[in-house]
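What you see is the complex with one protein chain gone and the rest in place.
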Amino acid sequence: MLDSAKNMKTSLIRDEGIIKSASVLTDEQVRKVINDVLKNETGARLKTYVDTCVHCGLCSEACHYYLSHDKDPSYSPAGKVKQTMWEMIKRKGDVGTAAIQRMSEIASTECNLCRRCAMYCPLGVDIAYIMLVVRRICNKLGVTPTYIEDTSHSHSVTMNQMWVKDDEWIDTLQWQEEEAAEEIPNLRIPLDKEGADFMYSVIGPEPKFRAQLIYQAAVIFNAAGLNWTMPSSPGWDNSDMAMYTGDHEIMGRVKKVHFETAMRLKVKRIVMGECGHAFRSVYDMGNRWLGWKMPPLPMVHSIEFFHDLIKEGKLKLKKKFESPVTLHDPCNVVRGRGLHEMARYIVGESCEEFIEMHPNREHNYCCCAGGGVINCGPPYRNTRVDGNRIKAEQLFAAKSRGAKTIIAPCHNCHGGLEDIVEHYGLHMDIKFFGDILYDLIEKPE
Amino acid sequence: MHSIYNFVSGPMVWVAFIVFIGGCLYRLLSMGILAAKRDNVIFSYASPYYGMRSILRWLTPFATTNMRKHPGMTVVTFIFHFCLLLSPLFVYGHIALISESWNVSWWYLPDSVGDVMAFLVVGACAFFMIRRLKDPEVKYLTSASDFVILAIVAAPFLTGFWTYHQWPGYSICGILHILSGEIMLMAIPFTRLSHMIFFPFTRGYIGSEFGAVRHVQDW
Partner (left out) sequence: MIGKEQWDWNPGRKIITDLGKWKEEYGYMEEPAVSPDGEKVAAVIKTPEEEFGVCVNGEIWESTFDKICYLQYTPDNRLTATVSDVGEWTVAVDGETWENRYDYMWNLHISADGSRIIAAAQKEGKYLAVNNDVPWENEFMFMTDLSVSADGMHTSGVVQVVPFSEGDIHTFRKGCYTTAVDGRTWENNFMNVWEPEFSPDGKHVAAQIRKSNYEYSIAVDGQAWNNFFGCVWKPRFSPGGDSVSAPVRVGGAWMLARDGEIIWNKKFVQLWHHAYSPDMQHIAAIVAPKFGKWTVAVDGKAWKPCVDEYVTDMVFSPRHNRVACIGKDNGRYYVMTDGKKWDEDFDMAWKPAFSHDGEHLAVKVEKNRHYTYIVDGKILRESYDMLWEPVFSPDGTKLLIRGITRVSGQKEQYFREVISLNQI
């Protein structure tokens, strides 16, 4: 075993896939891939970040893992870089097959790439970027946690996250259309409507597990009298776990299909469901890998879309949501796009009582599901839940001031918060804006 | 002794400044070329407005959340950097030497102020050292090189302070003062002290990304 493996916090690797993949690796392969990525795929950014970090530790308190683990320094952002990238650089790639497994776990399951630490580092080091480089190295070696790697495989085959087959997708839309038409006669989910004002894209779990969200969106768009469409072909899914495994090539392929579907349908913009990571992928990372400085078509997140619909008077609310709510600001649309005030506008218009959680807005704590961590599956459920005690405390404080419902306009946040609410016995409801608005809007007869 | 003094205060000064300035230019230039080659995209996102917004914000004491969270560290850091950057430029001793050599001079600090500033730098270094030894999150990140860097920074001020007060062995200390100052200058481009030259770029870039692309503040 190489030195760096001994220095690692002794921990049993929880993921069978990582262990099995590493069992066929050699130390030489590890060295070669690390050096190849460092030499050929990274440059001034990584070098400057590593050279500039003065080891001051001021990023520590940004991290919910660090705070939740009684300030264990190995969970601090720079602490995680020390255990991964610094080792790789210091040892010129010679970290060995044992250490690379643990490095994969650190980068993939003990960091949500939430970028909160970027707001705490005095020098502006983007640690999420460094962690992504580590993930990419691990992915090139095949030592990525099984569940998220499988999801990335799904993206590569079906262009969606959940192995949803081409016919299952259309069938689901038609089924939701049928259901919704029982509530609102002649309601449509228009497929492939060329020249519509916008294409609505969702993430794989919606048709697979949460089809009612598509139903609700259809009812809301119908009530607002909008000219919209959904594609019947692959390209409907805006999500992207390949982005989080570091597999940029599959990320790019999936984004290409998504954007080109919208171009083919001649829509003017793409409106997307309440998902955070997908927004990062279409607005920030996937487009860049393909050479688009900004998304080629405007990407409108549901928060912005609902905000505009209410503000323009297109959505009229019959009443307000009565139970007191608090709002969870998802990293990828708040630190990633600054939608926090728009979210508060929707809350103000649609809810009787709003109780802020603290910290909030850009400073909100991550749900601990994001960055692909929840997608690493059951082996890492406790990593997430124990790693976010601070979130439970934050929610509990809001609850003790009266909040009963958490609004979380992001799928991963939902998943993460559900586990936290359950594990810590918080007994709070979690809702999307879509859930709330669907119940409150005036619907056509 | 005299010839050592002549060497460190003569040719060595030139060497130090050439290495410092040349080194900084080299680091900036090579990093720029590397960026153009491999991280071309970062130039597209550089926003002068948001970059400056971030830089100025982070150069203002207590203007960011994290600074308010660590008031002690904030106070020490600002005093440290302030004294570290200004006192070498404005202490009487330095200006007198320059005036002697080139007949140029400028405003200088009263001796007592320069003295206090040097003391503060050394004190701050002691504070940083204690932090490195005591605070678990800093200790975890600390390696031997961090102490060496602290020593490199503290040495010219400690020796300067010593020499000024003419404490025992001050004449050797004077030579050490010049030498350690030269070492520090030469170390800047090639150690983590290079954050001095890279700060505007890392800060400006993250400020541009947060401000111009993501429409949020980065503090």
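Letters A and B name the chains as they come in the text, with residue numbers starting at 1 for each one.
Just so it is clear, contacts are C-beta pairs under 8 Å (C-beta built on N, C-alpha and C of every residue); 3 or more make two chains touch, one makes a residue touch a chain.
All values reported here derive from a predicted model rather than from experimental measurement.
Only one of A:57, A:122 or A:252 touches the absent chain when the whole complex is considered: A:252.
When you scan A:147, A:283 or A:380 for touch with the missing chain, the hit is A:147.
Checked against the full complex, the candidates A:124, A:234 or A:338 give a single residue touching the omitted chain, namely A:234. For chain A, the residues touching the chain absent from view are 17, 20-21, 40-41, 139-140, 142, 146-147, 149-150, 153, 156-158, 163, 165-167, 170-171, 174, 186, 188, 190-195, 232-234, 247, 249, 252-253, 256, 259-260, 263, 266, 268, 290-294, 296-298. Panel shows chain B; residues 38, 40-41, 44 of it touch the chain omitted from the view.
Simple rule for what comes next: only the chains that are shown with their structure count from here on.
Rounded to whole angstrom units, the spacing between the C-alpha centres of chain A and chain B is 39. The part of chain A that touches chain B in the complex is made up of residues 41-45, 47-49, 51-58, 60-62, 66, 71, 73-74, 76, 78-79, 82, 118-120, 122-126, 284, 288, 293-294, 334-338, 362-363.
Taken together, the chain B residues at the contact with chain A in this complex read 31-32, 34-35, 37-39, 41-42, 44-45, 54, 58, 64-66, 69-70, 73, 77, 131, 135-143, 146, 192, 194-195, 198-199, 201-207, 209-210, 213-219.
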